[in-house]
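Please read through the structure below; I'll follow up with questions.
The complex appears here minus one protein chain, its other protein chains still in place.
Chain IDs A, B and C follow the sequence of writing; residue 1 opens each chain.
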Amino acid sequence: MKKIKIGVIGAGRIGKVHVAALAQSVPAAEVLMIADTDIKSARQLAEKYGIAKWTTDYEKVIQNPEVEAIIICSPTDTHAKYIIEAAQAGKHIFCEKPIDLSIPVIQSALEAVKKAGVKFMVGFNRRFDPNFQKVKQMVVEGKIGETHLLKITSRDPAPPPAEYSAVSGGMFLDMTIHDFDMARYIVGSEVVEVYTKAAVLVDPEIGKAGDVDTAIITLTFANGALGVIDNSRKAVYGYDQRLEVFGTKGMVNVDNNFPENHKYYSSHGISGSLPLNFFMDRYTQSYANEIIAFCDSLNKKVDSIVSGDDGLKSVAIAMAAKKSYLEKRPVKLDEIYK
Amino acid sequence: MKKIKIGVIGAGRIGKVHVAALAQSVPAAEVLMIADTDIKSARQLAEKYGIAKWTTDYEKVIQNPEVEAIIICSPTDTHAKYIIEAAQAGKHIFCEKPIDLSIPVIQSALEAVKKAGVKFMVGFNRRFDPNFQKVKQMVVEGKIGETHLLKITSRDPAPPPAEYSAVSGGMFLDMTIHDFDMARYIVGSEVVEVYTKAAVLVDPEIGKAGDVDTAIITLTFANGALGVIDNSRKAVYGYDQRLEVFGTKGMVNVDNNFPENHKYYSSHGISGSLPLNFFMDRYTQSYANEIIAFCDSLNKKVDSIVSGDDGLKSVAIAMAAKKSYLEKRPVKLDEIYK
Amino acid sequence: MKKIKIGVIGAGRIGKVHVAALAQSVPAAEVLMIADTDIKSARQLAEKYGIAKWTTDYEKVIQNPEVEAIIICSPTDTHAKYIIEAAQAGKHIFCEKPIDLSIPVIQSALEAVKKAGVKFMVGFNRRFDPNFQKVKQMVVEGKIGETHLLKITSRDPAPPPAEYSAVSGGMFLDMTIHDFDMARYIVGSEVVEVYTKAAVLVDPEIGKAGDVDTAIITLTFANGALGVIDNSRKAVYGYDQRLEVFGTKGMVNVDNNFPENHKYYSSHGISGSLPLNFFMDRYTQSYANEIIAFCDSLNKKVDSIVSGDDGLKSVAIAMAAKKSYLEKRPVKLDEIYK
Partner (left out) sequence: MKKIKIGVIGAGRIGKVHVAALAQSVPAAEVLMIADTDIKSARQLAEKYGIAKWTTDYEKVIQNPEVEAIIICSPTDTHAKYIIEAAQAGKHIFCEKPIDLSIPVIQSALEAVKKAGVKFMVGFNRRFDPNFQKVKQMVVEGKIGETHLLKITSRDPAPPPAEYSAVSGGMFLDMTIHDFDMARYIVGSEVVEVYTKAAVLVDPEIGKAGDVDTAIITLTFANGALGVIDNSRKAVYGYDQRLEVFGTKGMVNVDNNFPENHKYYSSHGISGSLPLNFFMDRYTQSYANEIIAFCDSLNKKVDSIVSGDDGLKSVAIAMAAKKSYLEKRPVKLDEIYK
């Protein structure tokens, strides 16, 4: 079996997730090289998984003639640059979300991808979660009928550091972006309007940094369906990721995942364990499935499952959500870009 | 034990519910007389429960010197008139929701009640449902901490007849009004702003009658909490009534009620029964508890639990919801009345 | 509507349950008279439900020419005597379980019933519980296929007083007897062999009184199915009543009932309320349904649903269970009676 040769840029939290998934679950791929501005991070990750080369210079990865595909896990503001260079070098590309915080920048990166004719996939890993995939499958099979309502609950166990809020573009672009992608994916129709009601209820520091931590976001889809996302940056009981779809033929919902399913009956009540708390535990399977899907798309010469356009649209919805919050009114997507 | 003597106006669907609850669950009360414009309805209900008198003339009930309290179950447009007359006759009053579809009319009715010094309670029976009461209790006990998010799912099994839509004031004033009251009750803070996104997805006839059948309604509370209600007039799987509260210390939610709790494992999957489908089955206990609470408030000379002001405010929120829908913008409650 | 005229013997705990159910849920019946050796109990119960007559003399009930049916809720050792006298007086009979603790005595009582041609029903109320009825229905409909395994969990919240243990015939005849009847009812086949492993684990006083408090009882049915009942006299989390049937086409199980269905997520875990703890709360609906079924059997001149033979067989199985425990071996039912 010929293995796909992969180069990874970024050995931080998400880089580690992808390298581990590649090592454990994708015999069809092999990581040749890892780049990180912090050489220690790059080396440790390389050594842990028996990867031969590491570097602080991302260009060495992109220009490595053996490397067929690049996985970009570096900070958001470097994504577009690396995409363009990798595309020009003829490499296939997997890029973490969001592609960028600017629509024109995303567009130019995608233009480079198109021009080079390389494969491109955005890292919306949740599409590959078995729960959400089951819901998608049921929608596609017509079990729900015409979709009328979509509900997504997405709450983090704790807010990121205040400094991260600034870099990340804020809650809508960093956290809710996953939900925007999920909404489009599940409903199978474009979001045409967004209304956001948001607040700073968790931590005033978040507000001082110009961000929010709690929100209810109403979506209108092109097919007429309505959707709502509720977000919080701090659920004391842990990571809360649920979804429900309601339509003319029925309703389906999915709950969180749990470390085990015990139920304990004492004189005080019935109790059980909290959901898996850390996103890497919750989405272990989805990260593995995602990378498998990316490698499959390369091997089978088919289109990747999460396109550059998907990456663009989720950013646009996030911008509409922010604009709606700031201007206290529903915002149409064509106010963001056409 | 001295029994409270009660007169009932309206022997329709909800009148029957209250008379049955009084007969079966309230030994402390006795229905003396029933009025309905349809004499047959009045007589049948009276005979079924051994009630001595029935009439087509509501005034005979209100003016009956033995009667201490009036239960008003007649059409909405008669409520205010009967309230005023009953108050002037010195009778305590239980009135079905909504009090009226006009804020000034409600205000004048409540003025008459206040002047007469009689007890007054509005029929928001869901406050007395064991599930919602448990949630309320946990909020009050501080188990949730400060409330950040409230979510209510409220879906009917099937839309009412088109002609009813017109009379009832539309979905917000007829159906969602229960959810508006529940929102205020659970959060314990006033709604200050409403944004409604609604659509006609179930039946175009509903749209032709000027009403909607599907909605996502965002609420902002005075204490900073955010809320969302999702409504549909037609859930093919039955009556769907769920609620969730999320705050700084945790989250609580309640599910629907079921006729029994079997789980069947066959080669095709695991299955169970649908929720109780009819509102009278779902809320049997809450209707009984509600009438018990009303009679208790009379006996114990304490204030009733659902006040005239509660009745007024739920109507005002419904009006704001409708205005928001029509004007496609968030509407503050003080635009409706001050 | 002509009402069935009923006389009640025994105004204790279970007598109250039946009188309340008759008053609240059976408009087709009317209690004329209550007897109890304690006149105060008889009077209080009569007054509470507006029953005209009460007495300490059970014969006055049985001989009352207006009375059509007798409900026997007196201590077990009086059942057979009252059954015989009531049958001879031509009254229909509802008798609490167990009919008696002696097979020949039961047989002679049933003989009297047969000779008189009156209706007779034994008070196995759990057959009328919506959960267990759903399971029975699914078995009858063939959803389970051929039954292979039956599992019953039946645990009390707390043991009865030691003195009651002696009178009641012990755990098998007092508590497990319900499970023996349920086993026959659900499987629809006779128990032919019993093996009991039992112990005194809850309270040594129970052992001193010659009884047990914990047991695992294996049943063999005539149709080849196997069954197991697990009992404890003390579940600190409350009354635990569950059942599972497994066969060639699938499996069905039913859980306990709960006062409400909240789920609370805090930083400590997820928790919910304990099951309904008191048998009268857990089985409120089944007691009502049972009395309705008895009255229906009188009105419609059909056989009652729980026959004298059902009452006899459950006692015989309980005796086999006890014999198995004492002799430490499986016991065939035909060792008990033929």
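Keep in mind that, in the parts below, a residue touches a chain if its C-beta (ideal position, glycine included) is under 8 Å from a C-beta of that chain, and two chains touch if they have at least 3 such contacts.
Bear in mind that the values here come from a model prediction, so they are computed numbers and not experimental data.
Across the entire complex, contacts from the unshown chain go to A, B, C. For the options A:Pro104, A:Pro130 or A:Pro161, the residue in contact with the chain missing from this view is A:Pro130. Within the whole complex, the absent chain has one touching residue among C:Thr55, C:Thr176, C:Ser232 or C:Ser271, and that is C:Ser232. Residues 24-25, 27, 48, 130-131, 133-135, 138, 143, 249-255, 257, 259-267, 273 of chain A touch the missing chain (whole complex, contact as defined above). Residues 146, 148-149, 151, 153, 155, 195, 197-199, 201-202, 214-216, 218, 220, 224-228, 230, 232, 234-237, 240, 246, 248-251, 328-330 of chain C touch the missing chain (whole complex, contact as defined above). For chain B, the residues in touch with the chain missing from this view are 235-237, 240, 265-267, 269-274.
Basically, only the chains that are shown with their structure count from here on.
The greatest centre-to-centre distance from chain C, using averaged C-alpha positions, is reached by A. Relative orientation of chain A with respect to chain C corresponds to a rotation of 180°, obtained by superposing CA atoms and rounded to a multiple of 5. Averaging C-alpha coordinates per chain places the centre of chain A 42 Å away from that of chain B.
Note on chain placement: the centre of chain A and the centre of chain C lie 58 Å apart, centres being C-alpha means. Distance between chain B and chain C, defined via averaged C-alpha coordinates, is recorded as 40 Å.
Contacts with at least two other chains are made by residues 249-251 of chain B.
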